[in-house]
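Yeah, one chain of the complex is gone here, protein chain that is, but the others are all in their spots.
Labels run A, B and C following the written order; every chain starts at residue 1.
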Amino acid sequence: MDAAVEREASVPRTLPLRRWLRAVLSSYYVRQLGKALFTVFFVTSLIFFLIRLMPTNPIEKYVNDLMVNEGRSREEALNEARNIFAIDLDAPTYVQYLDYVSKLAKGDLGMSLLSRGTPVADIIKTVLPWTVFSVGVSLLVSFIVGALLGTVIAYRRGGALDPIVSALSSLLSAIPGYLQAILLIVFLGVTIKINGKSLVPITQMRGAYTPGIQPGFTWAFVKDAFFHAGLPISVYILTTVGGWTLAMKSNTINTLGEDYVTVARARGLSDGRITTAYVGRNALLPLVSQLAISIGFAFGGSVLIETYFVYPGIGQRLNAAVTNRDYPVMQGIFLIITFMVIFSNLLADLLYSVLDPRIRVGGKGE
Amino acid sequence: MSEDAVRSTTVYQRTAKDVLLGMWGSIARFFRLMARNRLGFVGFLIILFYFVVSFLGPLVMPVDNNTKVDRIFERPSWRHPLGMDHQGRDVLSQVVNGGRDILTTALLTALISTAIGITLGALASVIGGGVDNLLVMLADIFMAVPQFPLLVVLAGFIQVSSMAFLALILAVLSWPGLFRAVRAQVLSLRERDYVEAAVLLDLGTPHIIFREILPNMMSYIAISFAFSMTGAIYSQTGLVLLGLVPFSSQNWGVMISIAWTRGAIFYRDAAVYILAPVFAIAIFQLAMVWMTRSLEEVFNPRLRARA
Amino acid sequence: MEGTIVQQLPWSKGQAEEALLSVRDMWIEYQAARGAVKAVRGVDFDIFPGESMALIGESGCGKTTLGLGIIRLLVKTAEIVRGQVIYRRDGSAVDVRSMDEEQLRQFRWQDCAMVFQSALSAFNPVLRIRDQMYETVKAHRSASRAEVTEIAYPLLRRVQLEPERVLRAYPHELSGGMRQRVLIAMALLLNPPMIILDEPTTALDILTQRTIIDLLRALQSDFRFAMMFISHDLSLAAELANHVATMYAGCIVEYGTVNQIFYEPHHPYTLGLIKAVPTVTGDFQDLSSIAGSPPDLIDLPLGCKFHVRCPFATRRCEEEEPELMHIGPEHAAACFYTDEVERQADRAWEEIRNPQGAFA
Partner (left out) sequence: MSLASSHDVPLIEVRGLGRAFGSRRRRVWAVDDVSFRVPRGEILCLVGESGCGKTTTGKLIAGLLRPSRGEVRFEGQDIWKIERKSFKRYRTAVQLIHQDPYASLNPMQTVYEIITAPLFRHNLVSSRAHAWERCLELFHIVGLTPPEDLLRKHPHELSGGQRQRVSVARALTVNPSFIVADEAVSMVDVSIRVSLLSMLGRLRDEFGVTFLFITHDLALAKYFAWDGRIAVMYVGDIIEISDTPRLVNDPQHPYTQALLSAVPEADPELTRNKRRIALRSQDIPSLQNLPPGCRFHPRCPRFVEGLCDVEPPALLETGDGREVACHLVVRQEAVA
């Protein structure tokens, strides 16, 4: 496009504010919502057809196992499979699909194979909060610490702090989380002992909270929950803070080179104002969009990290389900994790549009 | 530099001698460029060391498979610098032999995902229109789905029998990253004046792609290749630790998993049995990240000239 | 007060003490990979209240560095090696270089505002113009939003913009010409006695450029601020300047009133520039360019830095660098052969005034 055409066409006459705002608002958010919904639809269908495409169709296998070792008739086995998998095998595919989706909409994810009769939804209800709690807290902490640290070393580029922090950040973000978990357990839990006691009481920290304490928003319970989640949270933070620091450092350096920062200093604005509203806010923008991707990554990491730390989150439950080939639970957990990631993507997009008016408010550039 | 030297560096009709001279010259220049960034060069050397040890090591030090009950979890000694495992076998030989499969899978994954990324990226940006929108949407969806959980579920459903098959799965999940980078690059490079000039001079599409556009994208491709390798190692080792990739090859992941289940961590001297493979993977991943710093400079025209 | 006494420049239009700004022996260097880039090599000039001075030079002559140096806004790698920047306002004189951070912050925009060339990226993309105006005033004195709007409205109307819409707009919603005018209006918010403009019209079209030039002339007569504008465009100096200084390789090579510089240039570079710029009105004038290209500012040649490209150069020019010499009322040039240059200049204007030869 002839760039000059775009830039020089003068601003269109202003529509009445109300209509203009609605036109802009609807177009952007609707698009983002649409994209999220379509992704959800795509993933649910992916899982649905996945089971069918598998060489050893798990449901078929389950039905045969029932008939073989429990002597059930095909009819009984099929019935049981139907409500366990929330899928009726005999009906034509599209009917199965509609049935599957409608059950899904009602929150019915089928029954667990392993622990008969317990709906997958209940299992997820018990484990999900712990992962959301541990991943959520660590994301928040590592994002804030990373952003601050990145800004500091960007401002003090020549100093001693910069090379150390940068090298450490790339070290922490390169080494996989689950390996760091093992290293923590080995060194803090076992190898390093001070007068006979290991630095970190690994075994007591297992589980989500000490059985005796009454769950609820009491200070004692919260303190205990943090004690138990200490290890997973520290590993999540260690693996992600480096990434945020380096990203913020390079964004800040770029922003410091922008003209509007020089003009802000020429206008005599205070350093504080420039660092926050000018450099900080513009440097933070790209980080917000990366936030969404990192949420997906954190959920992925939880599978192994929660297993090593014996922390009863959704990741550890997924691992257990996969090991025991408990397909409905596997399917349910994966869908929930994906929905959460997509939902947080949407949130990050909305947050981004609030921070950056160029997206929310169309203008000459459109 | 005499006229002949200038002529010999042209791309076209060159004698065998020139080709050899050219190749040696470019390898020497490649090393000099890699050395420009200290950290990057250290990373590069470590990676080189890994490949040499992993592919040549097994010939020199075959894996010690005979169980020696009296030497279980023996302390590291001069003869066995990394001590013995839970069956009294030499840990060092396992580490030396543990790299080949991981690196092969990682390389395969990186190659496949780079190939997919480049072809789809170029396709989307050149054809544009419907194809472009479709591919971009597909990439967005793949990026939105959390990779590792999907991998875990996939591995739960299907038997991953061979390294190549695992590499294919990993590649199919990791192509969107490079796809978006390539697409953005090609779109921006295509608008560049010197590409327009090449069109005007009727130099032909092959010339435009391989002599005008690709050289300017090499740093992108190299860095994405490196990151898809580290991604492949991350996922692969994770699956092995979950016991979802049962092929019984010698592999650091398998070592960690066995060491963990055998409780190696509770024997003070045996800790090295689990730490050795953990550090092997960690250091490789770190070296890869450091190496990407050099890769950026190798393909930066401003520096290439001065080397 | 001591330490702000400066040596009087013979060609200055008045006593140094009455000048609004006196720059003496300003030397600025950048640390580059290959060595120190000598961007500004000992510059002296005065600017008097309400005056407008043009700093004309081509890329790499150090004019922008000089401008930034005056308000100490240089990048980290740059350093003011030596020199004085004496700023005088209602009786008191102070050297900008000796100001601490807080004084410097107050000085910027209140005493001396600077309008940059790249108006496109001069505003914070995530803040409305209204907020950026408000915070500029707030940084210097307490003022409510209403007060700032009250000041801004007439200014924006004065630069032919619709205050209501512009204040509410984000920077990306305004065209290049509009942003340049908003920047000028912002420069007048605190009514500073001096405004530095770096290439104010370069990125603009002919008609928008014309509005900005006429605007600057009208604003200067209304607000009586001293204007120092930096440009490579001689015609901008011809339009707006009382005094013109041409810069080459970090030094002022000629300083004089606008008529002296254009009609009686005494430095070969100034003459070369004038003969290289075509005019639209009148018949065809044959132009001639200056051979060669600007010197490398890291290892500068000996003697006069222009001698390599100068048609008048002799052996003396290769060894000795000429200082700015007083050659007429408010006129100085740094060249040993100013009279030869003047003779050729007369012939050149003769040619322009009544050209005989058709297209050579």
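Methods note: a contact is a pair of C-beta atoms (placed from the backbone, for glycine too) under 8 Å apart; a residue touches a chain by one contact, two chains touch by 3 or more.
Note that the coordinates shown come from a computational prediction; the quantities given were computed from them, not determined experimentally.
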For the chain left out of this view, which of C:170, C:262, C:312 or C:337 touches it? C:262
Give the residue, chosen from C:77, C:293 or C:314, that touches the chain omitted from the document. C:293
Sole residue of C:82, C:210 or C:343 that reaches the chain not shown, by the stated touch rule: C:210
For the chain left off this view, which of C:86, C:234 or C:345 is in contact with it? C:234
I need the residue numbers on chain C that touch the omitted chain, in ascending order. 58-59, 160, 175, 177, 205-211, 213-214, 232-236, 238-239, 258-259, 262-263, 272-274, 276-285, 287-291, 293-294, 352, 359
Considering the whole complex, not just the chains shown, which residues of chain B touch the missing one? 1, 3, 6-7, 9-13, 192-194, 196-204, 207, 211-212, 215-216, 301-302, 304-305
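Heads up, the rule we're going with is that only the chains that are shown with their structure count from here on.
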Taking each chain's centre as the mean of its C-alpha atoms, give the chain farthest from chain A. C
CA centre of chain A versus CA centre of chain C: separation in Å? 54
Cα centre of chain A to Cα centre of chain B, whole Å, reads 26
Distance in whole angstrom between the CA centres of chain B and chain C is 54
Note: in the complex, chain B contacts chain A through residues 39, 137, 140-141, 143-150, 152-159, 230, 234, 237-238, 241-244, 256, 260, 265-266, 268, 271, 274-275, 278, 281-282, 285-286, 288-290
How about chain C: which of its residues touch chain A in the complex? 71, 73, 105-110, 113-114, 116, 118, 121-127, 135-136, 139-140, 165, 169-170, 172-176, 178, 183, 186, 205
Chain A contacts chain B in the complex at 35, 38-39, 42-43, 47, 50-51, 54-56, 58, 167, 170-171, 173-176, 178-179, 182-183, 185-186, 189-191, 293, 296-297, 299-301, 303-304, 307-308, 318-319, 321-323, 325, 327, 330-331, 333-334, 337-338, 341-342, 345
